[in-house]
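Structure provided below as structure tokens; questions to follow.
Excluded from the complex is one protein chain; the other protein chains are retained at their positions.
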Amino acid sequence: MIVPCILLILGAILSLLIRNSKICNILINGISAISCLLIIVVGVGGILSRIVLSLPLGLEMGLDSLSSVFCVVLGIVGFSVSTYSIKYMEIYGRMRYYGVSYTSFILAMYLILIVRNAFWFIFFWELMTLSSYLLVVYEDEKEEVRRAGFKYFVMTHIGVACIIAAVLLLYQQTYLIGVPDMSFSSLSEASRSMPSSVLHLCYLLLLVGFLVKTGAVPLHSWLPDAHPAAPSNISALLSGFMIKTAVYAIIRMFFFVLPMEFWCGILLIASGLLSMFFGGIYALKQVDSKRLLAYSSVENMGYILLGIGAGLSLLATGNLILGSIALSAGILHTVNHAMFKALLFLSAGSVIYRTGKRNMDVLGGLGKYMGMTSSLALIGSLSASGVPVLNGFVSKWLIYSVTASSWKIPILPVCAAVAVMISAITGAFLLKYWSSIFTGRPSEEVKECPRLMIAGEAILAVFCFILGVYPMLALLPIVKVSEDLGIKASIIREQLFLGPFLIGPVTISTISLIAVFSFLSLFLLLTFVFLRPSGIKAEPWFCGTRPSALRFQASSYYRNLEEAMRPAYIKIPRITLRKYEEPDTDRFLVKPIVKAFGKISRAILAPAMGYVQLYLALMFLALLLIVGVIIWIS
Amino acid sequence: MNVDLAFLFRFLSSIMVITSVAIIELRDLRRSAYAYMLQSAILSADFSLIAMMTSEWHMYLWTVSSLVTKVLLVPKVLIWATEKTGERIEVKPVLPLTVSFGFEGAIIISLFLVAPFVFPSAESRFPSSIPISLVLFMIGIFGMLSRKCALKQVLCLCHMENGVHLFLASLAYRSPMTVEIGILTDAIAAVVILLYMAIQLKRVVGTLDTFKLSLLRW
Partner (left out) sequence: MDLIGGLINLFLVMLIAPVLDGFARKVRARIHCRIGPPILQTWYDIIKLFKKKDIDAEVSSRLYLISPYLSLAFSLVAALIIPIGCKKPPLGFTGDVLLLVYLLASSSLLVAFGSTASGNPFSGIGASRMLSLTVLGEGMLAGSIVTFSVIAGSLRIGSITELLSTSPRLAAAVALIPLAVFVYLESERVPFDIHEAEPEIVGILVEFSGRKLGLIKYSMMIRSTVLATLLIDLAVPWWLADSYMIPFYIISIILWLLLLLLLTLIFTIVDSSLARYRISMAIEGLVPFLCISFLSIVLAFLGV
């Protein structure tokens, strides 16, 4: 279990020592890839049997089914991204910087999943935030990158502050019950004996802290800026795994550590609904390929939060079966989203690698030259749209089924309806993404990407297929998570896997999926038999005009729809410098807080700004004050 | 034996006070570094005295390690940094010399007066080590606040750490080795990182004047 950590630390140190940037690149990414394979092994081991390990300094580590599932996902995504990065990072320099940040990023994410102690959890959370910040501002010569990184940094740290506050409140309670340490088990005991108002405050703080990291509306505004700013392999890791660690944290805290509360679930559902809606409709407008994918991440996190929130509310009100299925649906969508979103970001990265452009209005027709990349991007897009046989469909369907069936909580079926509608919007903007970049008349002549990059993407695509056809591969471990919560897995398995249902309203029967797949495979076979006698080749028909005069721009794709949905976009009334109007989502929540904070700070430190000594003096005075107070008390 | 040790402690303490003022006041960074070297040597001697008095063998270890790090490594690295940045004489400080002396004197006197009341226990075993450590700490902070040169600030930080270590040694001489290792690594890491930043500062901005740090803003 420790071996990946050691490997990664070794990689970080080695990257500092090696001067040759090419070797350094291969070394770092190679070591990361190997450690990710080890992480997969650890995860699989954890699924098969529990492991607990105790190190000194309170660093207690353990793998239960929740951690193992996430570990396997981290391993798969990390391995694919590292393989991809071996070739991708050639267009960037500064390998030592990259080496330390990248390895510590993966290390931190891995350790967050394993530790059982709140102190170390926050420590590694901070490490993850810092290293991801360093990676986001990789190209810090560009001003927009720096700004995006800064916004990301500040927002996540406010989140971390909330989390620390909540943990400290809980920790203080552990003193009162006599087990003063920060491990999850003692925090759990402490929370049961806490006064309810303080406990609710803790819940709220934790929610805010984790929702910022998840990229849930209204705390999502860092996501669409940070993902395009980062190099594409980092965006893939950010979207593919980092926002999922927040989901892991939410499940860990709200289901396992703290007693389950109904209204927390409702808050999660509400933010999930908002994220789905806003993520989807803003994604329709985007012209920057990575920004579109970033909004798509926001939308998919909405689905995940919907599933998990539904699970929480249902479990809290006693619907054990539905609740655990909802939770499993949320976790399954987490797994699936990691796969296809990482794939999509890597494909966007391939395009940048060869053309250097992100603007979909300018790109076009690259599928002619980049056939493999185009097919892989297609698999990612179809998977995200929820086409059966690919993995997105299974988890989305499961979420819809559960929420539509839980009519005891009135908001949930409405959420299901909205979710289905948003799913159509997903298909729409992913069509825009894929066809603007890969179809049409070629904008420039490029070569196909190196094989290693395709290999990285291909691994993820294979998993998309596998999880689409045989979702039980992921669902069986996920169901074990509910088992850990105390619900008998056998009931759930009955509901999910074996034919007609008894009382609960949700099933996926294996027969149906196999039937679907066998039909499709039969037809694909027939396709390839019939494809041979192909017809005459001809130019596409342009209604008689010159082909060079026609290009269907990405920005014109959904003009009418955007017009019809104008009230839904919270718009600023002026046209920004960008080519498209960018809705200002920060207006209601983030900007007023920032303004107030700025005013307060300026008022306090107005006379002398920027002198280190003054800050030191103030800190020292504060220290004296605290010491004096302590002495006076004792 | 005890009387001799007490006298030895007091003697060493007075030298430490003089060296601490010297570290802060000397404009030549090299000479400040040498003063720091002297102070650290005395500190190590203090540690060995404590070790002899309490017969805790890990204090001997601490003596040796502090000799290596504080007396040998840190001044060497500091002097290397002065050569790298090319600034041997520091920029003029905020306060004139006499006012500075006045402040330092006030600090020393007040701490010597106050300390025995706050920490009576250690006074009996290691006379005047607590007030000395507090003096070192406070003068270190004073140095940081009143000096503009970045390298001087690093030196003042090390000075403060000397004070903290002495404080710790005289109160917690039974603590296990992990504390020492933690402190040592912290000291070295802090110094190395700070010096690296100071050198970069000189390279990017062109001056070590911390009042001009706002030039770093993007």
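Labels for the chains are A and B, by order of writing; each one numbers its residues from 1.
Note that contacts are C-beta pairs under 8 Å (C-beta built on N, C-alpha and C of every residue); 3 or more make two chains touch, one makes a residue touch a chain.
Values in this document were obtained by computation on a predicted structure and should not be read as measured data.
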Point to revise | Neighbouring displayed chains - absent chain, whole complex | key: A
Practice item. Return the single residue from A:I34, A:L431 or A:I466 that touches the missing chain. Key: A:L431
**Study point:** chain A residues touching the omitted chain (full complex)
**Key:** 365-368, 371, 374-375, 378, 381-382, 385-388, 393, 397, 400-401, 404-405, 407, 410, 413-414, 416-421, 423-425, 427-428, 431-432, 434-435, 438-442, 499-501, 505-507, 509, 511-512, 515-516, 519-520, 522-524, 526-527, 530-531, 534-543, 550-552, 556-558, 560-561, 563-564
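Everything below uses one rule, namely that only the chains that are shown with their structure count from here on.
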Exercise for review: Flag every residue of chain A that touches chain B in the complex, lowest number first.
Suggested key: 143, 146, 609-613, 616-617, 620, 631
**Study point:** chain B residues touching chain A - in the complex, by the definition given at the top
**Key:** 94, 118, 141, 144-146, 148, 153, 210-211, 213-214, 218
